[in-house]
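Structure below; questions to follow.
Excluded from the complex is one protein chain; the other protein chains are retained at their positions.
Right after this comes chain A.
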């Protein structure tokens, strides 16, 4: 420790080369070495002095970040003319250059063309300072409103689930006492226990307030109800609400019980809804699901590998559900797998085991492969590719052999396409360039030729993408198959219909032109419009997924988006609109509300950056809307 400190104190002095460089810059060449040393010591000392004074200004400015104006003020304090021209609020983008054996940091100033400045329309007037009041606490209890942070932060939840016997933090203790109070139990009792030598984990009671109970009821009903618009709204609420921590155990039980019942009843639609709930819970940035994985993972795995998920396996698209659940599984493996719980390896083992079993049905087989494939290219490489030949033979037996049953055939087809889809890109990376059909056939058996063509396709696509290196972010905007809404028809008894995959580029979310303030209503408005039509709901869902999962976006990144190429926005809209008559107004509204971005939507250069902003603002907007009921009710006791 002492050594550390000593290191901190050792006086750092600017190198003499800097002195020379500076002297040269003001026209003094040939500076003596001695004078350089003297100068650098003096300059270093003065700089430190100024920095110390500047810190003072930072403290009094109640900031954590030192700004250029602090330095200016410190200079003024010393009666030195401040440095003019550094007005950057955030940071000064110093750039580094080296050459001729010298290294230099400099502040790049671009030449600005006056005519450009004149011709560009004026930026929006910044909003004036305003005041906003909210309840931070009501009689000692912090209301769960969007203005307040979630009752238990994600880190705290994580710590709680991974190290349950850790010293209780004051915040948690606080929570405990409040809960005790709200139930009328004796507070000092609980406190005394916590202070005891043996630290027992405080037993937390999950008493839900009336508002929360109402919310829970509404949400669960909406999630499995028939109204798609409501469902979308509910799912979005689950994905964004910061105050769900208390309700998490109930949601988790709801999902696990729901899956158990509906698998038996082969109710595909409900299973899909439940999986979407899981997805929404996972997407919620304030929730840490580790504690509830024991309920959620079996439910998800069931949806991946169950023999039968729907009433008519020959027509219903249960494959999409398996795909979706497999992605969920992969995501939770990525997020929650640790050396202690070994989720990923356990899951992998489960999948492999049932895949290797000869008696496994095609549906389960499909699920196992999908589950494994979603875990990433390493898993594909080590587990799937070596078995391609065996699997190919099996498929061949079904496809070309005597017709056993239609269901088996469909299953085999799906397994085949799944294998091709996932393996192609991996093989493309593994194998050297010339793709020889024969070679493939010897290596992979029955699937060889098809693989070969897929690999070639993958290669050309990769090459295409490589050309657009500067637009790599565009991959995000590529549409991704989501669970389609039309499943709702399946729950009824509508005719067979292949699930339509609605493709909406996620750039939809990027369109909010200036998402500066939470009070700005435009982003949520867009969203609501989307939700207003039943057909648009799936797209909303996707929008949410993409936007909010950007913090931990394993899904987005892992999904190979080979299903379709990028299409211009307008075309996409009209395309989907043509298929679904109900979405007419949707299309219209989007065009109207976002003219500026629509015109420039095709050049979403900085799609990553706006995503982060817009998602947060969207969250804000959503929360504002939704919190009305609990917020109002919490205020009433006061």
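Operating definition for what follows: a residue touches a chain if its C-beta (ideal position, glycine included) is under 8 Å from a C-beta of that chain, and two chains touch if they have at least 3 such contacts; residues count from 1.
The working rule: contacts and distances are computed from a predicted model.
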item: Protein name as given in UniProt for the chain not displayed, "Transcription initiation factor TFIID subunit 5", "Cytochrome c oxidase subunit 6C", "Septin" or "NADH-ubiquinone oxidoreductase chain 4"; value: "Transcription initiation factor TFIID subunit 5"
item: Among A:34, A:81, A:111 or A:139, the residue in touch with the chain that has been omitted; value: A:139
item: Hidden-chain contact residue, picked from the options A:44, A:266 or A:308; value: A:44
item: Where the missing chain touches chain A, by residue; value: 2-3, 5-6, 8-11, 41-42, 44-45, 48-49, 52, 56-57, 59-65, 69, 73, 76-77, 89, 126-140, 142, 147-149, 170-171, 174, 181, 187, 516-519, 616, 638
